[in-house]
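I have a structure I would like to understand better, so I am pasting it below and will then ask my questions one at a time.
Entry: subunit A
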Amino acid sequence: MKVGDHEYALDGNGFLQEPQSWNEDVAREIARDEGIADMTGPHWAVVKFIREYWLEHDLAPPVRLLCKESGVGVRDMYRLFRSGPAKGACRVAGLPKPDGCV
Partner candidate 1 sequence: MSPDSASRALLGAAALWAAGALAFQAWRFRGAVRREIAEPRGSALAGAVYGFTAAMSPARKESASRHPLAFGAGILLHLGVAASLSIVFLSAVAPEGWPRLGAALAGVSAVGLAACVGLLVRRLATAPLREMSPPDDYISNLAVALLLASSLAFRLDVLPAAALQLLAALVLLYVPVGKLRHGMFFFLARGDLSLRLGARGVYPPAARKGGGRGVRR
Partner candidate 2 sequence: MASDAEARARALSSALAALDAEAGRQAAIHMSACVRCGLCGQSCHIYRSEPTPANLPASKVEAVASFHRRRHTFLGRHAPRLVGARDLGPRELESLVETVFGRCTGCGRCSLHCSIGLDVSAIIRAARRVLTKAGLTPDGLRRTVRTQIETGNQMAVTPEELRETAAWISDELAGETGHEGARVPVDEAGSRVLYLVNPREIKFFPLSLQAAAGVFYAAGESWTLSTRTCDVTNYGFYAVDDSAAAELTRRVLEEADRLGASEVVLSECGHGFRSFRWEGPGWLGERPRIPFRSVLERMDAWLAEDRIPIDPARNAAVTTLHDPCNLVRWGGISEPQRNVLRKICARFVEMTPNRADNFCCGGGGGMLSMEEFGERRVRSGSIKAEQIRATGARVVACPCHNCADQLLEITRVHGLDVEIRAVVEILYDVIDWRRVRGQTLRS
C-alpha cells in the first residue's frame, strides 16, 4: 500500500505489517479500503482510543470500553465501521489482527 512516498506492507489479512509505522495518513488509506470515504470525528475518536489502549496493553480494547470512551453507541459502532471494531476499526488503527475468530 502506497501512502505519499512511503510503501506500507500489509499482511495476508490486510493488517499493517509494522504497527509502529502507523500514522493518520495510513489510517485514512486503510479506511478508504474499508469503504470509509471520510474519517469523521467519531471515527477518529474510536481509532485513537484503540491505538492508545493497544500501546498500553498490547491488546485490542473490548467494545464495551470502546463505546464508553469514544462516546459512540454500540449500534452506531457498526455503522461507522461495517466490519466491526475488530477487523474494521483495529485495522484502521494499525493494530495487528486480533487472534481467533475475527
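In picking the candidates, the idea was that all candidates are chains of the complex that A comes from, given by their letters.
We adopt the following convention: a residue touches a chain if its C-beta (ideal position, glycine included) is under 8 Å from a C-beta of that chain, and two chains touch if they have at least 3 such contacts; residues count from 1.
All values reported here derive from a predicted model rather than from experimental measurement.
Undergrad: Contact as defined above, complex as supplied: which of the candidates 1 or 2 touches subunit A?
TA: Candidate 2 is the one in contact with subunit A.
Undergrad: Name, in rising order, each residue of subunit A that touches candidate 2 in their complex.
TA: Those in contact with candidate 2 are residues 11-15, 34-35, 59-60, 62-64, 67, 74-75, 78, 82-87, 97-102.
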